[in-house]
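Only a single protein chain was left out; the remaining protein chains are all shown in position.
Going in written order, the chains are labelled A, B and C, and every chain counts its residues from 1.
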């Protein structure tokens, strides 16, 4: 079964989780622990999950860990600048080589995501207990399976446009907030052989990651981001191609 | 198992197959029979295949047949105009309601495809034994799983740009021909809740559908086109939405 | 100057405008008259505008009129079914041949638009004095020139997702409504050699077309939709291409 399982690593900068009682009250196992448990609950044997955090050696993302990771989830907020160049380089290389990446909420400004996008990934924001409505605008996308037309999140941080990202491959969700803003809250990208999903619903003190529909989206995204079609070649460097090289292929 | 199987109907206008000895020499079971056998061979119990042809009542595509079809493959060439308005309407409605559609070679000008695209779907063509090279330009797409970087088809009809289609969702294959032309030969589209794949390699007298890589592409496309995320609602008509309708959702 | 001017035809089914005092109070010159005047005001000599309406012979859209139209704006609501097959065919052909088309508000279900999209173009709606906020999500698009980050429309009909359209080429605006819904309210498409812009803000009794920002968007759209790059060939039919045909090109 090993071959068909999805090896998932949930990464968390783990700062609020260790320092902020409000986060601890909502996520006593840490945000990473909550998400890993949800994936295990929804996907069972389909996934093998582990977690990794900023304070570990190499942030818990050694070459070995990444080589054994099919899909990496990334939570970051106040510690983006503490992530080392080496780990950013390594994550980028693994995504280009076929690892899936799911970027969560405030990780819009994380170093791996901005590196892969090439833009600032800036946005407008407000913490004022807005209601967020997450509208499904791509109902045939695999990430949408079993998801209702709208996910209602009674209290949430507002993230609003303009969101400075490249054009997504697929726009899956658009959110509105009770203050009136809109946000492209579920976006897919491909970089090299890697599939990327940015999903903005989530927060360190609002209980968003306990919402059943949000968990369903993340579970679907994990399945989608595992690269089933990964070809048996690298795209890391340009290669000389003699006349007719493909005849022998 | 019924629920997870993919119910496939391979439709053929079946004119060359009945009238042209050259087609009969290459496809003794008809183009539809060859393709259905290939899908059965590659996908086994995953699919339940049947075939339908133009000369049957309602072209073999009754409401019942279409309602029981997850993915429809469509071959047409000289008989496009013989397809009735009723069947074109019915196929369009079923695609919008979630049926997958795989459009083969000269079906670029079939009535269901031009209806769903809104354009002429015209192209340049030449029958002169060109070599076609089918290049994979989207290696992470599910349709590309197990497909080499280039499929070599020694003799084939040339289809060249400009190909008058709307922008594809995903461009999966680009072909070159020994005469120098290029063609966007593998394109995906979404219309309503239906997934569409146009794949130009194929012909009524060249043995393209016996090529193992072409068969692999078609089998992958069948799996991809089955709509796993089909939502439990219709998009056929606009609906009045009272204030707060989604709160009860 | 004739060559560089943009010849614009503003088409209106002109039913509310003739029959409904509430529409007449807001648009005493008709919706078409209001829009034509706004384009003249904003674009001056750049445009030559005329109007056409449903009740005229051939709905005012003869071959001659369409041949002399660079960009057609289309307003329809309750009279979609009264538009003749001939005129729908003619408009589609002209768009494929390079005429721009701007589709206004309730024309989402007009026959030319659904014909060109291939989908139902259905949506959710509500007339309940929602506030609409029109957010710019593509600030480098020519249609966005001089448009603020958000256009505030104090009272408007709600149009909500899921909007059953093919994937737009460019998503320029996303609206939110005070009831919480979102809508892809400014979308571009290409069909054949024609450029299409769908813009949902607008209504027959709310004074949306008097809003300066809405008028600016329509003026920008007219300039964008005129096909500057129209090639000197038709894409209406497939053409045989002998070996090396392009060497003489």
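Heads up, the rule we're going with is that a contact is a pair of C-beta atoms (placed from the backbone, for glycine too) under 8 Å apart; a residue touches a chain by one contact, two chains touch by 3 or more.
The structure displayed is predicted, hence computed values, not measured ones.
J.: Given that one chain is not shown, which residue among B:98, B:139, B:186 or B:231 touches it?
T.: B:139
J.: Can you list where subunit B touches the absent chain?
T.: 131, 133, 135-137, 139, 149, 160-163, 171, 174-178, 180-182, 184
J.: Contacts of subunit A with the missing chain: which residues?
T.: 92, 96, 109, 115-120, 122-126, 128, 158, 160, 162, 164, 166-167, 169, 179-181, 189-192, 235-244, 246
J.: Extract the touching residues of subunit C with respect to the undisplayed chain.
T.: 98, 133, 136, 139-146, 148-150, 152, 169-170, 190, 193-195, 227-231, 233, 235, 246-247, 249
Heads up, the rule we're going with is that only the chains that are shown with their structure count from here on.
J.: Examine which chains touch each other and state the graph shape they make (line, ring, star, complete, other).
T.: If you draw each chain as a dot and join those that touch, every dot ends up joined to every other.
J.: Could you work out which chain's C-alpha centre is the most distant one from the centre of subunit A?
T.: The most remote chain is C.
J.: Give me the C-alpha superposition rotation for subunit A onto subunit B, in degrees, nearest 5.
T.: That pair's rotation angle lands at 180 degrees.
J.: Call it same or different for subunit A and subunit C: same when shared residue numbers make up over half of all numbers used at their interface.
T.: same
J.: Could you put a whole-Å number on the gap between the CA centroids of subunit A and subunit B?
T.: That pair's centroid distance is 33 Å.
J.: Need the CA-centroid distance for the pair subunit A / subunit C, whole Å please.
T.: Averaging C-alpha atoms per chain gives centres 37 Å apart.
J.: For subunit C, which residues are shared contacts with two or more other chains?
T.: 160, 162, 180-181
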